[in-house]
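Other chains of the complex are left out, but the ones given are in their true place.
Per-chain residue numbering starts at 1, and chain names A and B are given in the order in which the chains are listed.
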Amino acid sequence: MSDKKIKRIGVLTGGGDCPGLNAVIRAVVKTAINKYDLEVIGYQDGFGGLIKNMALKLDVAAVSGILPRGGTILGTTNRDNPFKYPVMQDGKRVYVDKSDEILTNLREHEIDALVVIGGDGSLSIAREFWDKGFPVVGVPKTIDNDLSATDVTFGFDTALVTATEAIDKLHTTAESHHRVMVLEVMGRYAGWIALHSGIAGGADAILIPEIPYQIDNVCNKVKERLARGKKFSIVVVAEGAKPLGGEMVVQKIIEDSADPIRLGGIGNLTAKQLELCSELETRVTVLGHLQRGGSPTPFDRLLGTRYGAHAVHILMEKKFGEMVCLRGTEIKSVPIVDAVKELRRVPPDGDVVRAAKSVGISFGDE
Amino acid sequence: MSDKKIKRIGVLTGGGDCPGLNAVIRAVVKTAINKYDLEVIGYQDGFGGLIKNMALKLDVAAVSGILPRGGTILGTTNRDNPFKYPVMQDGKRVYVDKSDEILTNLREHEIDALVVIGGDGSLSIAREFWDKGFPVVGVPKTIDNDLSATDVTFGFDTALVTATEAIDKLHTTAESHHRVMVLEVMGRYAGWIALHSGIAGGADAILIPEIPYQIDNVCNKVKERLARGKKFSIVVVAEGAKPLGGEMVVQKIIEDSADPIRLGGIGNLTAKQLELCSELETRVTVLGHLQRGGSPTPFDRLLGTRYGAHAVHILMEKKFGEMVCLRGTEIKSVPIVDAVKELRRVPPDGDVVRAAKSVGISFGDE
């Protein structure tokens, strides 16, 4: 199959939305058409669009004006794994493999290759299609910046700006009212957003999954500031922060919360604990979905454009099963299979954490 | 007393912080010194600073560079009413009147008049001091824009920008993921922030205290959009929105919440109800303290500067017991007693609500 001349390609976006997706789509479409004279078909709502064959032709006009826009014009979803697709059978939900159906479909529509833009879930699915012989290239997407094969992913810089602006805003209230302000940001397994925004926003403590913390150490930081006349503190907490000896407390909070739209588990807990120990008024803000939205920063628009253009270049070079990545200042590509093996997590002894500690930020570990 | 030449004045900020407070303080200090050759004393942490005599001299250098900064360099607090000051007596909390003590103190320190920057609580206290004969002028402050005597208050425009940016950000996620996004904003008694940001952000429904709503009407709006192929909706809810027939539900939610740092009562409720009725994924964001923070917009810096300068002008004209206000394009002044009588609430039949309904926004009332 891979000797066939490529004439028509498909593109889809999977997983949570992320600023910069439209920059990637635009670059894929423009590069495919301008440089290689290909046709481009967009599949809607991630792999769901492949399954249900929701396709639309993308020409240059279709991607005009989308560069500065957040979200994805193709739609996306966190569900719909074609290899484990849920269907109802005899009143029960069972999972079926739709991949062969999709392959038949793709061949019928003369799609010669797919560009899959997505996180480790979507990229793993992409790799499975390549394992079955269908030409695929990947573009990594994770707002948490936690993919090991690439230095940076698009969307992260925009999320960082949103989180840092939030800290800047909380600062003035904290200072005016002599309060502890807790900000909960994204980061279930990796604390990059908390770490970078916390340093950039001048936080006093940063709590991340990679560095389990004792709340007493954070309290001491707040009290030590009070002793120096600083009657306020800013604490940034990743949603996956790990309280030592506090696992049960967090677990209980989550269980107590009958609420399916739970808000701010760890942020709330931290705020309550700090109010108790510091005797300062404490408030919590959960940034939530704001972190995924908005017009991408120039950095993310540029990175998305470089990724999208390069994805088509490697596709034409038949580097199937690979995904594009940033290494230093250059765009390269690596096998998807290597890229999704492990998370890129904050090294507790790396220079960023060291710099943060040097300027006096507590991670609650000492 | 009011025949005395004014030589030294005090200034304080009371109530919740608000972008533009520093612009007012700066204008008060610069006008007092440049134009009238006065001395200015700043009292810290609202009326608490008067009670505890926490005073600092403010010269031009002290206010240099504060114009673009959020918060208040004087500190503020929502507590500390000098006429009902809580003290412990025989193990019980009792409330005492500290006003005479303060007056003695002010006279001892030769403070000839006070500029009080605050909301209706602080302004009422200011008026009580003037009732007791101490010269006071007021500067109105409310981020909710709900003071009846003035067209606009500083801080509101900045809050509006923060809320509208949030809606802009939620829009892209809502659209990409086919979700209903609910944003809860400030506004316990007046829905100005929800109304203005909802229109500016292109919301599909806006729920405010002044227009009680039936959730079914909001559901119908979401479903009607779905029927037109718009697989997402944005709903902005003021924290004081009034569900018709739903009072008990809201009451129960509040009671169930043992949590003193409760998050998103009405926002959460609305999200759950809309998810049930629309079968779209629904998410809620509670903007909270972010609305009070940040660098004031040019509008708020200008309005704060005009208020501060004018407050000193009317003080020198001995218009005591008055507060400055904006009427149309001009700064004027009115007796505080008239200004704090009633809230400025959204008129349900005013041109803003009418315009919102004209462009298709639902208020849940029909």
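The rule we apply is simple: a contact is a pair of C-beta atoms (placed from the backbone, for glycine too) under 8 Å apart; a residue touches a chain by one contact, two chains touch by 3 or more.
Treat the numbers as computed from the prediction; the structure is a model and nothing was measured.
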item: Total identical subunits in the assembly as filed, 2 in place; value: 4
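We take it that only the chains that are shown with their structure count from here on.
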item: Rounded Å distance, chain A centre to chain B centre (Cα mean); value: 35
item: Chain B - residues contacting chain A, complex; value: 16-17, 19, 21, 45, 69-72, 75-77, 162, 165-166, 168-173, 175-178, 181, 259-261, 263-264, 268, 271-272, 282-286, 288-290, 292-294
